[in-house]
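Missing here is one protein chain; the remaining ones are kept as they sit in the complex.
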Amino acid sequence: MATFIEKLGNLDRRVIFVLMALAVIIPLALRMNLPIPIDKGPSKNLFDAIDALPEGSRVLISFDYDPSTMPELQPMAVALSQHLMTRDIRIVSLALWPMGVSLGNEALSAVGDSLGKEEYVDWVNLGYKIGGGVLIVRMGSDIQSVFPTDYGGNPVDEMPVMQGVNKLGDLDMIISLSAGDPGIETWIMMAGDRYNIAVGGGCTAVSAPQLYPYLSTGQLIGLLGGLKGAGDYETMVRIGVENPPPGIAIAGMAAQSVAHLVIMLFIIIGNIAYLSEKKRKGGAK
Amino acid sequence: MRLVIPLMITFVAGMIMILQFFVPATQPMGDNLQEWYMIVSSAAIFLGAANLITVHVHKIRFKARNWKYSPITLIGFAVMIITGLVFGIEADLPFDYLFQQMVAPMAATMFSLLAFFVASAAFRAFRASNWRASLLLVSAFVVMLGRVPIGSMIWNKIPIISEWIMQYPNMAGQRAVMIGAAMGMIATSLRMIFGIERSYLGGAD
Amino acid sequence: MSWEVIGIWLGALLSLCLYSFLYKDNPFYKFAEHLFVGMSAGYWVIYAIMNVLVPNWWQKLVPLEGGFQPIWLVPGVLSLFMLFRLIPKLAGLSRLSLALIVGTGAGISITAMLQTRALAQVNGTIIALGQGGGWFDWVSNIIMVTGVVCGLVYFFFSKSHTGVFGGAANVGITLLMVAFGASFGYTVMARISLLIGQTQFLLFEWLPTMGIHL
Partner (left out) sequence: MKRALFVLPLLALTGVLFAQSGGITSMDGGDCFIESLTAEDAPNDAGGGVDITWTVALDTALPDSMVLERKDDSGIWAAISTLNPINGRKTDNELENGMEYSYRIVPFYAGTAQDPSIEVSASSSTQWIHSGRIGMLITLVVISLVIFYYIDQGKRGKELYIRRIAGLTAVEDAVGRATEMGRPVLYIPGIMDMDNIQTIASMVILGRVAIKTAEYGSSLLVPTCRSVVMSVAQEIVKESYLQVGRPDAYKRESINYITDDQFGYAAGVDGIMVREKPAAIFMLGTFYAESLILAETGRSVGAIQIAGTAMPSQIPFFIAACDYTLIGEELFAASAYLSREPKLLGSLRGQDIAKLFFMIVIVLGVLTATLGEAWEPASKVAVFLKTITSVE
């Protein structure tokens, strides 16, 4: 018996791969659904901060991600746009990552159309420019010099949504949906800290722990971490809304749970095998 | 001697960037410098492109191992360059289509391989071989449970404990790493700006 | 067959080729890998041209509204110097461009690192231990402050880790391990999310093109 368990401890990693694949495919194919409890915390803080903005405020959303992190960040983009637009807050958006432009557009135009919001009046997408932090610092003194036109080449000066927005200081909040560098940290360093603008955001679950310190120093007002953060936000936006649109994040959470269980099961098996081997070797001495 | 001018450029550029942070009057100068920097570092990509072509042409010519795959790289490279230059990069044109339908899914797939690797790494590395390893194991385990709804179904305190670990021990650790690494980075940067570290320029004289 | 369906098939087949790497290296993976490397390299070259060199350099050197701004020749020349690496005799000139990149980068990092990674973190750690009120807050805050201080002790290089100092360094590395464990656990979710995203693509976008609806 001991040898069987010990063999388990040296399992070929391909067995683990197969089980992981099944753990994700089966719940998705069967469309399992588990309820999400909303926690107090960084997700709620971001929601509340946006809820407290007066109508007509201007918020900058920076789409700092690409398709590889879409599963986590795109639902956030959608949920945030829904929240901002229903509260009649104007959205100025841009991307520090090249692929963020079209992803951002997808979210903004879909939500905008469903809520009857117009491009150039209620929202605009300025597009992408390389430069990360450098770019932000330039925008601190003059946005129009960095983005004379939006992503489609339309002059920004004439857009109603940009009236009164000349530099970063004219914005009420910056939200960065960030998959790495440049991303939230860049915005905190180059905009939040320098020009004293509230910075909030969403990130992949992986970078969330790294951003926690900024939450406690107040450099970040709130944070959506990974699919769970997106799920939280989706759930909060849906409260009090009749016939809410389907949530993208909620669907994946079931598969998430099962896969977590599988990994934890592996860790337990690994440890039982390890301990039993140690015990046997210890006994043989 | 051949390093004098490069070292001076490094010094001046570094000092301008430091000054523009503390002296508002020098901000326009810093802005310009940063734009130059952006241009020069983007232009460097042609070096890489030239290397990529050389390496693969070389492989094909000398029939190096796996040379049969090199034409694929070259064709892929050429197709992107040509579609980009001919049609432009706006949405719904060939360049964008190729990116969206081929490059992006491949990037997403490579990224998602991590789910498998995280599982195999956790299985192999998280063993209670000593008490410190056990702590690592326990904190990973609790946080993992706290992140999914199932955790709170097992015991409703688990998300709270997981959040506590993130807020206190984890934050302390992250902060120590950040402060320490910042000192390392500042010292390295200073050594470069003041010409004490110059090996990046190649040549020790 | 529409372009959209072709696109889904391209994406799906290439994904499966790359996934085959999990079993072992094979011709399918080699094919996808080489294609990926070539296409992505081409993509970034075009991006550098279209998104930086044209708008941020060329259009400033020769603005659309006319005129010629000679100052923008400087970055142009420096860029050219960078490319001189390809010509062995002139390769030395690339040091000038490299110096600009490195110097600017170093200058930006000094202030950014000191502000965001050092001072802000020190500032955030300065709290009253009783902050929060209850006994548990005391414990938590003490763990936090001790953790930061002992963690820093671990990073001391010029003093041997023995005696009290070594004890503190030990506490430090232990806490770092707890932090790394937590960070790993927290991340697992994100990694699985990515796999979920790709699986959703294969299950709900690709399979339906073959008439399979789950």
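As written, the chains take the letters A, B and C, and residue 1 is the first residue of each chain.
One rule holds for everything that comes next: a residue touches a chain if its C-beta (ideal position, glycine included) is under 8 Å from a C-beta of that chain, and two chains touch if they have at least 3 such contacts.
Model, not experiment: these values are computed from the prediction.
Asker: Would you list the chains present here that the left-out chain is in contact with?
Answerer: Output: missing chain touches A, B, C.
Asker: Looking at the whole complex, which of B:39, B:79 or B:107 touches the chain that is not displayed?
Answerer: Selected residue, touching the omitted chain: B:107.
Asker: Can you say which of C:98, C:175 or C:192 touches the chain missing from this structure?
Answerer: C:98
Asker: If I consider the whole complex, including the chain that's not displayed, which of C:11, C:75 or C:181 touches that chain?
Answerer: For the chain that is not drawn, the touching residue is C:181.
Asker: Given the full complex, what residues of chain C touch the hidden partner chain?
Answerer: 18, 21, 24-25, 29-30, 32-34, 36-41, 43-44, 82, 85, 94, 98, 101-102, 104-106, 108-111, 113-115, 118-120, 122-123, 125-130, 145, 148-149, 152-153, 155-161, 176, 180-181, 183-184, 187
Asker: Mind pulling the chain B residues that touch the left-out chain?
Answerer: 18, 21-28, 37, 41, 44-49, 51-52, 54-55, 58, 65-66, 103, 106-107, 110-111, 113-114, 117-118, 120-122, 124-126, 173-174, 176-181, 183-192, 194, 196-197, 199-204
Asker: What residue numbers in chain A mark contact with the hidden partner chain?
Answerer: Here the touching residues of chain A are 13, 54, 56, 68, 141-142, 163-164, 166-167, 169-170, 180-181, 193-194, 196, 206-207, 209-210.
Definition applied: only the chains that are shown with their structure count from here on.
Asker: Just grab the chain with the largest centre-to-centre distance to chain C, centres being mean Cα coordinates.
Answerer: Computed centres place A farthest from chain C.
Asker: By number of C-beta pairs in contact, which chain pair leads?
Answerer: Greatest number of C-beta pairs in contact occurs for B-C.
Asker: CA centre of chain A versus CA centre of chain B: separation in Å?
Answerer: 19
Asker: With chain centres defined as C-alpha means, what is the inter-centre distance between chain A and chain C in Å?
Answerer: 16
Asker: For chain B versus chain C, what separation do you get between their C-alpha means, in angstrom?
Answerer: Once rounded, the distance between the two centres reads 3 Å.
Asker: Among all residues of chain A, which ones touch two or more of the remaining chains?
Answerer: 17, 20, 24, 68-70, 130-131, 134, 205, 209-210, 213, 216, 226, 228, 256, 259-260, 263
Asker: Pull out every residue in chain C that's touching 2 or more other chains.
Answerer: Within chain C, the residues that touch at least two other chains are 22, 47-48, 51-52, 56, 108, 121, 124, 179, 182-183, 186-189, 191-192, 194-195, 197-198.
Asker: State the interface residues of chain B toward chain C in the complex, per the touch definition above.
Answerer: Going by the criterion above, the answer is residues 2-3, 5-18, 21-22, 33-50, 52, 66, 69-70, 72-81, 84-85, 88-89, 95, 97-118, 122, 132-133, 135-144, 147-148, 162, 164-183, 185-186, 188-190, 192-193, 200-202.
Asker: Which bits of chain C are touching chain A when the two form their complex?
Answerer: 22-23, 47-48, 51-52, 55-56, 108, 112, 115-116, 120-121, 123-124, 179, 182-183, 186-200, 203, 214
Asker: For chain A, which residues are in contact with chain C within the complex?
Answerer: Spelled out, the residues of chain A in touch with chain C are 14, 17, 20, 24-25, 28-29, 68-72, 98, 128-131, 133-134, 185, 188-190, 193, 204-206, 208-210, 213-214, 216-217, 219, 225-228, 252, 255-256, 259-260, 263.
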